[in-house]
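Missing here is one protein chain; the remaining ones are kept as they sit in the complex.
Chain lettering (A, B and C) follows the sequence in which the chains are written, and residue indices restart at 1 in each chain.
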Amino acid sequence: MKILFFAGALRADSCNKKFVREAMRLVETKGGYQAEFADLKDYPMPPYDGDIEAASGVPETTMKLGEKIRAADALIVSTPEYNGSIPGVLKNVIDWLSREKSVSLTGKPLLLLAASPGALGGVRSLWHTRVPFEVLGVHVFPGMMGLPNAYNAFDEKLHLKEEKTAQQLQKLLDQFLSHIAPKA
Amino acid sequence: MKILFFAGALRADSCNKKFVREAMRLVETKGGYQAEFADLKDYPMPPYDGDIEAASGVPETTMKLGEKIRAADALIVSTPEYNGSIPGVLKNVIDWLSREKSVSLTGKPLLLLAASPGALGGVRSLWHTRVPFEVLGVHVFPGMMGLPNAYNAFDEKLHLKEEKTAQQLQKLLDQFLSHIAPKA
Amino acid sequence: MKILFFAGALRADSCNKKFVREAMRLVETKGGYQAEFADLKDYPMPPYDGDIEAASGVPETTMKLGEKIRAADALIVSTPEYNGSIPGVLKNVIDWLSREKSVSLTGKPLLLLAASPGALGGVRSLWHTRVPFEVLGVHVFPGMMGLPNAYNAFDEKLHLKEEKTAQQLQKLLDQFLSHIAPKA
Partner (left out) sequence: MKILFFAGALRADSCNKKFVREAMRLVETKGGYQAEFADLKDYPMPPYDGDIEAASGVPETTMKLGEKIRAADALIVSTPEYNGSIPGVLKNVIDWLSREKSVSLTGKPLLLLAASPGALGGVRSLWHTRVPFEVLGVHVFPGMMGLPNAYNAFDEKLHLKEEKTAQQLQKLLDQFLSHIAPKA
């Protein structure tokens, strides 16, 4: 079973990249999964513009990311919270992905995570980010996890510092993976 | 009283640009308002990236749009609906605007419109688009208007074809303007 | 496979009861499913009050409905839209159900429908109604269907008048049932 991991942020030092990579490490430790990380910085897309689309079609980067998604059995995504909701940069990627004739996201199981420097752990973004995915037919897992105070959450190895937090993530991953297993 | 109009879309032929320009025409016809249209295509911004911000600050286009907003007493914005929610391109503009030290949007009254080729008139986008504005302290007017079947809604002069629809927009504009007038 | 059908309304002549019963008829016609309708009017519950709960526990009607849900492999629910969101009456039932020690809803697959006399078919309610179910661990199917102009949608046999609408419902039911089948 192939799982694709990515974060809804571009910054190299993004705490959402750290969080989703930590989830990837825990999944790899379980064994039996083929895990891959996609960095959205490697798939640059302009803000969606129908005139660009009419002139030159869906960007090649969109199609490449679409292929990765198509090849995956499940997705695990960590999203920042910008202004109480989904980051424009992540929504823009979804908007472009939705323009492919056959939408790669449709029907995929997705586990949503969020990391945020604030106390609320990106909870408002989690609930907003579900919507465009669900509109595209993604099966977003009902359980989610927001990581608060994310700038202080990782040690020098980029592992989660707090045992309790790591266990919470592990448990959620276990639930998600055992839910999707029968379909693999 | 100065009112700034813009659409959350880039495409030159965007039905949201048409809709917000029609709102502008109706406001200008009332008289007593200084109306200005901003085309987001003239304010190109890359997808938000904390590394870009750290290297070169908020884009100049963001600051220019911020100045326009700061100078306005009220905003009227028409937003497309992409995948059941706010377009990434509009959210990205809001995300960049929120990075200015003094956020131009804060405290502004805003009337939200939406136009969509579908039957629902972008209603899901309207409700999602409120949120980041409200998080930034914008007073989003409770009344909103979604224009369904927007590809067939305008005549060759780019006026709304249907009398009833034009009246609905006129009434909403009157309510919004009379609500904000005492503060002007 | 057992499927429980109910509507988020009390009124005897509710168009949501009609819509969910029509869904039930189509499912029964397919064959191979054990379909049951629950009328919320038969499960009266007071507005949630922690003092009532402390004095006399979760109402017996809640526990009876909880048993029905527990016994079902999947749920199909049609929800009205009151004031742009989930009806208080339906949310109140969910709130009481959530107070059982073992929450019957958790882990169940759910297909959400909505019927509304308006033009938008209850789409705002659909998206709000997902949330409390998902918070409780329900797997709400990403596809949903809102029925607009619902007071004129049914013939004297209480079947959907329009062929196209009936086909839309049939297709959604087929998708939902084939999605959950592997887990049955």
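In this section, a contact is a pair of C-beta atoms (placed from the backbone, for glycine too) under 8 Å apart; a residue touches a chain by one contact, two chains touch by 3 or more.
Note that the coordinates shown come from a computational prediction; the quantities given were computed from them, not determined experimentally.
Enquirer: Just one of B:Pro44, B:Gly57, B:Gly118 or B:Gly143 touches the chain that is missing; which is it?
Expert: Residue touching the chain left out of view: B:Gly143.
Enquirer: To test your reading of the contact rule: which positions on chain A touch the chain that is missing from view?
Expert: 84, 119-121, 123-124, 127, 148
Enquirer: So that we can see where the missing chain sits, which residues of chain B does it touch?
Expert: 127, 130-131, 133-140, 142-143, 182-183
Enquirer: Since one chain has been left out of the picture, which residues of chain C touch it in the full complex?
Expert: Those residues of chain C that touch the unshown chain are 9-14, 41, 44-52, 82-95, 98, 124, 128, 131-132, 134-136.
The rule is short, and it goes like this: only the chains that are shown with their structure count from here on.
Enquirer: Give me the ID of the chain with the smallest distance between its Cα centroid and the all-protein Cα centroid.
Expert: Centre-most chain by C-alpha means: A.
Enquirer: Could you tell me the distance, in whole angstrom, between the mean C-alpha positions of chain A and chain C?
Expert: It comes to 30 Å between the two C-alpha centres.
Enquirer: Please report how many Å separate the Cα centroid of chain B from that of chain C, as a whole number.
Expert: Measuring from centre to centre gives 36 Å for this pair.
Enquirer: Nearest whole angstrom, what separates the Cα centre of chain A from the Cα centre of chain B?
Expert: Here the centre of chain B sits 29 Å away from the centre of chain A.
Enquirer: Find every residue in chain A that makes contact with two or more other chains and list them.
Expert: Each of 131, 134-136 in chain A touches at least two other chains.
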